[in-house]
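Removed: one protein chain of the complex. Kept in place: all other protein chains.
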Amino acid sequence: MLIVLRPDATPEQQLEVEWYIGSLGLTAHPIPGTARTAIGITGNQGPLDPEAFRRMPGVAEAIAVSQPYRLVSREVRPDDTVVDVGGVAVGGVEVVVFAGSGTVEDRAQTLETARAVRDAGGAAYRSNAYVSPDRPYAGAGLGEAGLELLAEARAATGLPLVTEVSEAAALARIAEVADAIEIGARNMLNVHLLHAVAEVRKPVIIRRAVGVTLRELLLAAEHVVSRGNPHVLLCERGIRTFETVVDSFDINAIPTLKRLSHLPVLADPSRGIGVHHGVAALARAAVAAGADGLLVHVHPRPLHAHADAAPSLDPAQFAELMRGAGAVARAVGRELAGPA
Amino acid sequence: MLIVLRPDATPEQQLEVEWYIGSLGLTAHPIPGTARTAIGITGNQGPLDPEAFRRMPGVAEAIAVSQPYRLVSREVRPDDTVVDVGGVAVGGVEVVVFAGSGTVEDRAQTLETARAVRDAGGAAYRSNAYVSPDRPYAGAGLGEAGLELLAEARAATGLPLVTEVSEAAALARIAEVADAIEIGARNMLNVHLLHAVAEVRKPVIIRRAVGVTLRELLLAAEHVVSRGNPHVLLCERGIRTFETVVDSFDINAIPTLKRLSHLPVLADPSRGIGVHHGVAALARAAVAAGADGLLVHVHPRPLHAHADAAPSLDPAQFAELMRGAGAVARAVGRELAGPA
Amino acid sequence: MLIVLRPDATPEQQLEVEWYIGSLGLTAHPIPGTARTAIGITGNQGPLDPEAFRRMPGVAEAIAVSQPYRLVSREVRPDDTVVDVGGVAVGGVEVVVFAGSGTVEDRAQTLETARAVRDAGGAAYRSNAYVSPDRPYAGAGLGEAGLELLAEARAATGLPLVTEVSEAAALARIAEVADAIEIGARNMLNVHLLHAVAEVRKPVIIRRAVGVTLRELLLAAEHVVSRGNPHVLLCERGIRTFETVVDSFDINAIPTLKRLSHLPVLADPSRGIGVHHGVAALARAAVAAGADGLLVHVHPRPLHAHADAAPSLDPAQFAELMRGAGAVARAVGRELAGPA
Partner (left out) sequence: MLIVLRPDATPEQQLEVEWYIGSLGLTAHPIPGTARTAIGITGNQGPLDPEAFRRMPGVAEAIAVSQPYRLVSREVRPDDTVVDVGGVAVGGVEVVVFAGSGTVEDRAQTLETARAVRDAGGAAYRSNAYVSPDRPYAGAGLGEAGLELLAEARAATGLPLVTEVSEAAALARIAEVADAIEIGARNMLNVHLLHAVAEVRKPVIIRRAVGVTLRELLLAAEHVVSRGNPHVLLCERGIRTFETVVDSFDINAIPTLKRLSHLPVLADPSRGIGVHHGVAALARAAVAAGADGLLVHVHPRPLHAHADAAPSLDPAQFAELMRGAGAVARAVGRELAGPA
């Protein structure tokens, strides 16, 4: 922590700050400047809370020097973490694509979509049976029946299964079937759910919400890792900005998360641009920027999809996306990979 | 819903859109323009999903005309809703202030703070026993023991109690003690928790998260009201923008929410500006803009507060805030009010 | 400047940073910490540029401690600056309202509006003759002819005149007539225009653009003050955020600018909320938050206004705004004031 005093801070105010630092068992290091004095603090074991310093008389700013996350940081673990999702390695040299429809609709649609994903080279099937409805009068998904359809699709295709959990009550059942559990943007700050998935020891994909900082995303991951589940994957899916023609996608998040953390980084180009005609371009960009994998909405008849109709690709469009993403992956020295 | 075609849309594409509208049992109303054609849609009972239209060939835009919330809208109920919080009417002519420390620390601190709130004219005591820690290595609050201290403070002062719930598991116990339940910003998109508080039939304060639109806030309220609990209060607490010197507070949200909805609107000037020296000014502004109430952090010794040290006011500063907010309330034809 | 080293920085990298600091004639103050080392820098006369430090091996962050503005800061001048706008003192105990139509339309409209502003207690007439059109096919305003109408309105009502300049070429002529010159949001980062108005020595109102930080606004003011024109007024007019129902207004900017700077702070509630039915509430909030004055759009027949129809108030609505803003001004110990 660095405490910056105001230029008009009195000697008494400076002494008061130094005394308070000492009262916490820490050491104050005054740095007198031309216009103002700063005070460095050392001796703390973890991050200090700047709030109290900010309200002391004579203090202009309290600047945190350390980050509040540790285990997920690359400083603690320089090597990339590779997470095994049902036999698919994520975070290594290969780039993986998890794809499927936004929700499970029925048996025929599920099997048809899963086969299209497999045939185009997808590495896992991704779809949701338990749905957290964002509109009050929308349905809640098929639940258990949908989960059974997903298990059937997994058996029929050999693809690992990625599916979302939105409440702790459904977690145990979902964890029996899923190869990786996804925490949606609406729940990624729900600490209780993060703690629940930490107990399950299945891979957890944490999606960054549209108004959440990279630091908060890394803190959410730290909640899971610090409770004993190191199999965490981060996912960028777009942020909320003033631009309204299309959504905004924080492409810089990809190299930045790779630099700050050793965890695998995924990108969701479907929700990241929100319209089907832009998905393939964004998918290529994400791979070019260093993403370890993609989450893509695919549906046999997107116009009739129960959810995510606008960004969903039909099987031919998805196959085209795979070709484009594969070419870019090779251009950056990687390969697209399917299940082992 | 209004479908706007591209200028280069073919007659076949237009027919396809009109056919699709008909297939949904709805009526298409083409409006040919100089440069492009639009198609109005009528006959729908609820809001239509624009996603499918956006992906049809020849379609430039699909513009929703109706809002996805109904019961909370002023169009459905023109008169202000007045919510009773333990005998305190919120949403009527009087402006109420709910105040207290961010977390329950111990018995002495709790009683001292509650008395300071009462003595300065606060309408309810507000503090949290069950805490949802945003940092992985922070504590989780006193839980049940803290709730008992809050009940004691309520008995000692006669002030109604407002406290937060962050997981469904603790809800039943909290609802026994609290006069109003607060849903924090980290949980306001957690649909399962919204549905749970809808069952409880206690007043619910929903705080807008920093990256959430007014429409999403109203949708969260609709989740609760549509499940049978009409006692909902909305709270603006600041939004996340590019400005970093202090947080940003969306003051326009106050008159806008009052115009769009009949529900009471509260403001949190403490987290809304984030530093103690700005809280009183923001509190006055919120009342001047039409807020029905304020949520304020108060602590006997803010420098030593376990949470929210930077914005917390000491009792003298809080009394000063009450004087200023009261003067502004009278200037707009209202009064500050305490418990009955 | 504080340089924070990475936890894995080598001793050689630290020495390199210290050597570089010395090569600039400055002094390095290493502060060894548990996890990482920071290096304070002293001896600089002005602000240092962090860019070079950020690219040195082993450096995690370079944190500026000083602000790049000086003359406009309250640290340099603790007392409020009071600016004289044609006999009206701005920044003192009285709150002033500058009002008028967005553009000069014709003689009758100009005189009628100016009289309505005067009759309701406005302190200055504000309208634009030289218009910077934001749409390629929109008109450019009446120019010189409009300026003459403004001069006539000024003579007829006795109100000082506030008008915008958008290019240096028109400045000399505008400065002959205007009592204060306004720099619009589209030009507030146009350094050449800022330097030009610095030469004129008339009061200058700088409007913060929708994507500009408070620091950048203060830098724009510093450009003018440091070139010899101390008569600068700051104006908050709303910022661009993700919220789209109405524009966002950064109400926290008002107490924050008053704290950081000694310059008067104005608010524009008309463009700040963008719709006429919210203007009065926002005007009251701005005064409650400490604004020294308001800029308000008034038009005799807003529906037919050539510009800014949505937020413009008719004379009766403006008189009502003045009553409301006046009551709030008195509640915070101030008064609305007209011309001397």
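Every chain is named by a letter (A, B and C) in the order it is written, and numbering of its residues begins at 1.
The working rule: a residue touches a chain if its C-beta (ideal position, glycine included) is under 8 Å from a C-beta of that chain, and two chains touch if they have at least 3 such contacts.
If you're wondering where the values come from, they're calculated on a predicted model, not measured in any experiment.
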{"item": "Among C:154, C:223 or C:237, residue touching the chain not depicted", "value": "C:223"}
{"item": "Residue among A:176, A:243 or A:335 touching the omitted chain", "value": "A:243"}
{"item": "Touching the absent chain when the full complex is considered, from A:58, A:211, A:302 or A:315", "value": "A:211"}
{"item": "From C:32, C:87 or C:133, residue that would touch the chain that is not displayed", "value": "C:133"}
{"item": "Which residue of A:93, A:145, A:172 or A:327 touches the chain not shown here", "value": "A:327"}
{"item": "Positions on subunit B contacted by the hidden chain, ascending", "value": "2, 4, 6-8, 29, 31-36, 38, 40, 42-45, 61, 63, 65-66, 75, 78, 210-211, 240-242, 244"}
{"item": "Missing-chain contacts mapped onto subunit A", "value": "211, 213-215, 239, 241-256, 259-260, 272-273, 277-278, 281-282, 284-290, 324, 327-328, 330-332"}
{"item": "For subunit C, the residues touching the chain missing from this view", "value": "20, 46-47, 49-52, 54-56, 68-69, 132-137, 166-169, 186-187, 189-192, 209-212, 216, 219, 222-223, 226, 240, 275-276, 302-305, 307-310, 312"}
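As a working rule, only the chains that are shown with their structure count from here on.
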{"item": "Same-site or different-site touching of subunit A by its copy subunit C, using the half cut", "value": "same"}
{"item": "Distance from subunit C to subunit B - Cα centre to Cα centre, in angstrom", "value": "31"}
{"item": "Whole-Å separation of chain centres (CA-atom averages), subunit A against subunit B", "value": "26"}
{"item": "Set of subunit A residues in contact with two or more other chains", "value": "210-211, 240"}
